[in-house]
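A single protein chain has been omitted from the complex, and every remaining protein chain is retained in its original position.
By letter and in written order, the chains are A and B; residue numbering begins at 1 in each of them.
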Amino acid sequence: MRNTEPLLRVEHLRVEVPTRRGTLVAVDDVSFDIAPGEVLGVVGESGAGKSLTGAAIIGLLEPPLRIAGGRIALGSTRIDNLPYEAMRRIRGKEIGAIFQDPLTSLNPLYAIGYQLVETIRTHLDLGPAEARARALSLLREVGISGADERIDHYPHQFSGGMRQRVVIALALAANPRLIIADEPTTALDVSIQAQIIALLKRLGRDHGTAIMLVTHDMGVIAETAHRVAVMYAGRIVEIGPARSIVDRPSHPYTIGMMASIPRTAGQRGRLQQIDGTMPRLNAIPPGCSFNPRCTKAIDRCRRERPELMPVKETETACWQYATVAEAASA
Amino acid sequence: MVSSLAAQSGWWSRAVDSDLMWSFRRSPVTLAATVVAVVIIGSALMAPLIAPHDPYDLASLSLLNATDPPAWLHDGNWSYLLGTDNQGRDVLSTIFYGTRLSLLVGCSAVFLALLLGVTLGLLAGWRGGIADTLIMRVADVQLSFPAILIALLIDGVAHSVLPREIQTRITLYVLIAAIALSYWVHFARTVRGSTMVERNKEYIQAARVIGVHPARIVIGHLLPNVIGPVLVIATINLATAILTEATLSFLGVGLPPTEPSLGTLIRIGNDYLLSGDWWISVFPGIVLALLILSVNLLGDWLRDAFNPKLR
Partner (left out) sequence: MPERDVLVEVNDLMRHFDVSPPALERLLQGKPRAAVKALDGVTFSIRRGETFSLVGESGCGKTTVARCIVGLYRPTAGNIVFDGVDLSRLKQRKTMAPLRRRMQMIFQDPYASLNPRWRVRKIVAEPLVAHGLIADKAQLRSRVGELLEQVRLAPADGDKFPHEFSGGQRQRISIARALAANPEFLVCDEPTSALDVSVQAQILNLMKDLQRRLRLTYLFISHNLAVIYQISDRIGVMYLGRLVEIAAADQLFAAPRHPYTRLLLETIPRLDPPDGPLSEREPVAGEVPNPIDPPPGCAFHPRCPHANDRCRQERPSLFAASGTLVACHAVQEGRVSVG
């Protein structure tokens, strides 16, 4: 059990988007914590709501998307209801962000040194020379060789992997306590992915930074995360230690997903598949949203929405474990 | 059978129900602009039906009625609601007929410019190479001249080259051609840019791999996807074209004074402005301004609506 105070607390987060056909719920009653130095992997298909959860935390939800309920707290400060200016100060200083495409995260017109120094001086009270020194040390820390020279280079002079390292340096510039990384390695080559993953883990360890790692790549999760939350149709269906989720998943969706991942050893040929597709936001079935595709669905699944309950090593939202959980808590 | 009927009527219900219409109904400015535009254009189109007099019928004009002020003023006459001009034409009727002419010239010019510009733009963007360089250099050269100048040039050349007899008959066509030729460049450039972007997209490559004839690819695949911005430009250019015609008429090289457009009327009235017969310029001027403004606002809305929603 983790015995440190959680750094980030998300409680019953609800994100809605009003459309002319009604209000759609994109993130539904999502709760989780992240402790300092911990890497929480948030995994799920496109449209499951994982990126929106990250965006809600960092305050970058694009209207008409909006937080419609719940509470987000960073340390002892509540951050979901802050006015724009206050959130802007927190963003960058306390929370850093890494997005998928390193090409668009950096301004192509300015040298990376300039962008780093600008971020540093916005959040930390440092003079230009000190800021530059800090920028240099950040670049070295993320593994950019020849930092003294390359600090004045432009983004296009870096390769994809190097650019992503610069983006990580930018995210770290003001020494944030939390980093939201949204698919940070998806656009990179395999051998570079490995380097970036190693870097993120090391930084979390050395600086005590908590990381929320959003991705659909279970391989990256297995290598990097301490705990994993599996999202489906806007809800968390299973959450627990990474190794448990990967090796001994409980929720039928997690089981199906893990089984459908191709491996590089063992039997070749047909892959396991889950039939059907994740429901669209305007067509979420009643009861458990996974029930139409679930091989184990019972009547209760079609009527009642399950909440997360402790099952074996993880917490799972699935009715087939109801008796197990009830017996355990009895 | 039933499903195909439903699919056909589906087009209309889809259009009405679409996000485009929804954003339209939500914007009060656009609605107001549409109302104004519809009123002006509608009355212009129905000019023969609703105009109290026929300003082009020279026989019905009488100099005795010249420069009468609007009806509600001291010397006014209620059969000439907004007064008369120096020839005795009813200003109100002339506004109706004149707007009709302005619209005719404006729409035809823009339509021609669109045809020419889109064709050349597609050609330049799709083929690249020499065709592109040639077309774009011509466009660049032409862009360095103001549109009015080009229109004046073409107009002037036509007048000096063509024999007198047919000049008056084809003045209208020369005018339309002149304006069209000065505006094709905007369309060509936009379409060329969009074509070059779309050309590398995978659905175009898929069509090439399938073995579709290049002409079919350009017309069937490319064109529908690049036409969006063109429609927006066309709307805004319509306003400018009307203004250009007005300017040319004002300068005296547009439509003949026997068939005045809004611009001609403003020009005529200009001479009388300082002597106190203000209505000959002011009323057509207001109508022209309203027309241009509403068409521009509609164009603005179109551009915004095309952006994220209609994809």
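Convention: contacts are C-beta pairs under 8 Å (C-beta built on N, C-alpha and C of every residue); 3 or more make two chains touch, one makes a residue touch a chain.
Keep in mind the model is a prediction, meaning the values are calculated, not measured.
Visitor: For the chain not shown, which residue from A:Lys201, A:Arg248 or A:Arg300 touches it across the whole complex?
Guide: Of the listed residues, the one touching the omitted chain is A:Lys201.
Visitor: Given the full complex, what residues of chain A touch the hidden partner chain?
Guide: Touching the missing chain: residues 45-47, 159-162, 189-195, 197-198, 201-202, 216-220, 222-224, 246-247, 256-258, 260-265, 268-275, 277-278.
Visitor: Write the list of chain B residues that the hidden chain touches.
Guide: 3, 7, 201-203, 205-213, 216, 221, 224-225, 311
Definition applied: only the chains that are shown with their structure count from here on.
Visitor: Whole-Å distance, chain A centre to chain B centre, using C-alpha means?
Guide: 53
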